[in-house]
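Following this message is one structure expressed as structure tokens.
Every protein chain except one is present and positioned as in the full complex.
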Amino acid sequence: MIEEPVLSLVEGIRKVVAERLEESDGVVALRRSSEGVAPHVFRKGDDLSELEIAPRYPLMTVVSKLHKAFPDIRLGIVARGCDERAFIEMAKREQIDPDRLFIIGFACTEEEAQECHCSAPAPQNLLVGTAPPPGPPNPVVEKYDEMTIDERRAFWQRQFVKCLKCYGCRNICPECFCEACAMEDAAWVEPGLLAPPFPVFHLIRAMHMASRCVACRQCELVCPAHIPLTVLYDLMRRDMETLLGYVPGTDMDAPPPLSVTLEEAPLRVAVEA
Amino acid sequence: MEYKNVLTTCVYCGCGCGLYLEVVDDHITGVWPAKTHAVSQGKLCIKGWNAADFVYHPDRLKTPLIRKDGELVEATWDEALSLIAERLGTIKAESGPNSIALLSSAKCTNEENYLLQKLARAVIGTNNVDHCARL
Partner (left out) sequence: MSENGFEPKIIGFLCRWCSYPGADLAGTSRIKYPPNMIPIRVMCSGRVSPEMVLRAFRAGADGVLVMGCHIGDCHYSSGNHRTIKRVPLLRNLLGYAGINPDRLRLAWVSAAEAPRFVKVTTEFTETVRELGPLSQEVAHQEVAHQEVRE
């Protein structure tokens, strides 16, 4: 009996990509070269030993860009759980055409799930690997309700004072695709102030991300000032679930609740007005 | 359809953050921070994120311009270089080499800046040479 060699996770992914490369015009994944690791579109004939899965980039943004630039292009993508969640929220908002994309999903490692405090470290379209247990929630988020309002304010003032307004959080986010961004609008954010006005600058993004944040953690990874943005966004995600029963990136058929009527997406709690 | 990411260094300051220029069919479509770069570690400041903006900027010069009758008019390289050589030569002879200063740019390569200071010191004979990073 011939035994199949046991493949590592990335080798398993390369094998699936090789088998499915011809189903589309290209497969979006990370590529390692002498210049480092960057997003790439693998085509037939490319050296798949260069395909990598880390460090993570928000690859769905590449799909979105190419789908919009080339209306006929069909793509595949090597995707983690967060990539697939990003896909679902982008597809709902017509940024990606689901009919022109197939997903080669793979599971994160247990360490990765813990690092990201990820509640769903594997995609629904899981083809390679086994889903690890979900990472524990961020302890700051878990204990947040115990903080007094003064403590919370002091916490964020200390954090936001470091902000250099690089817009990295906005630029890297797969769900930030607005052509006119409220964070750049002088009507709301006074230009020329560093640190940016508290708490306007960061709270605008937190509100705009409320129904979109898929907890990919790219914003926090890209922040040069190491601001724990995901704490704020995790709290918004918690509210989305409590108030509207909505978890971004899980259900393609659930409409974005903040944009639709109460009949289409009802409140789960009574709101006094 | 060709998609590639080209590693380059941000031109805006001495940190030298690594970034990828995302290129689709020979057109720059965006910037990715280089996560494996030892210096920048996958982060960029606002200048780095917008480092490619000048490439397609409408104000960017595409041909030399020569002022004729108070108006800037498009010219050829030959015309422009001949004019420069002739005028610099005249000014040097009339007012001396130190009446001339040369201003370069931090966005030029080291090699280009080397050439300009050689032009200033060896050809024109002045050390009045500087660039925008010192201003």
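Going in written order, the chains are labelled A and B, and every chain counts its residues from 1.
We adopt the following convention: a residue touches a chain if its C-beta (ideal position, glycine included) is under 8 Å from a C-beta of that chain, and two chains touch if they have at least 3 such contacts.
From a predicted model like this one, the values you see are computed outputs, not experimental measurements.
J.: Looking at the whole complex, which visible chains does the left-out chain touch?
T.: Computed over the complete complex, the missing chain touches A.
J.: May I ask which residue of A:Leu9, A:Ala69, A:Leu127 or A:Leu243 touches the chain that does not appear here?
T.: Of the candidates A:Leu9, A:Ala69, A:Leu127 or A:Leu243, A:Leu243 is in touch with the missing chain.
J.: Using the touch definition up top, pick the residue from A:Asp47, A:Glu94, A:Glu142 or A:Asp185 that touches the left-out chain.
T.: Once the missing chain is taken into account, the touching residue is A:Asp185.
J.: Consider the whole complex, including the chain that is not shown, and state which of A:Ser49, A:Thr109 or A:Gln157 touches that chain.
T.: If we include the chain that is not displayed, A:Gln157 is the one touching it.
J.: For subunit A, which residues touch the unseen chain?
T.: That gives, for subunit A, the contact residues 144, 149-157, 160-161, 182, 185, 187-188, 190, 192-195, 197-200, 202-204, 206-208, 210, 232, 235-236, 239-240, 243-244, 257-262, 265, 267, 269, 271, 273.
One rule holds for everything that comes next: only the chains that are shown with their structure count from here on.
J.: If you look only at subunit B, which of its residues touch subunit A in the complex?
T.: Residue list for subunit B touching subunit A: 1, 3-7, 18, 20, 22, 24, 29-37, 42-46, 48-49.
J.: Which bits of subunit A are touching subunit B when the two form their complex?
T.: Those residues of subunit A that touch subunit B are 25-26, 35-41, 55-57, 62, 65-66, 69-70, 73, 164-168, 171-172, 221-224.
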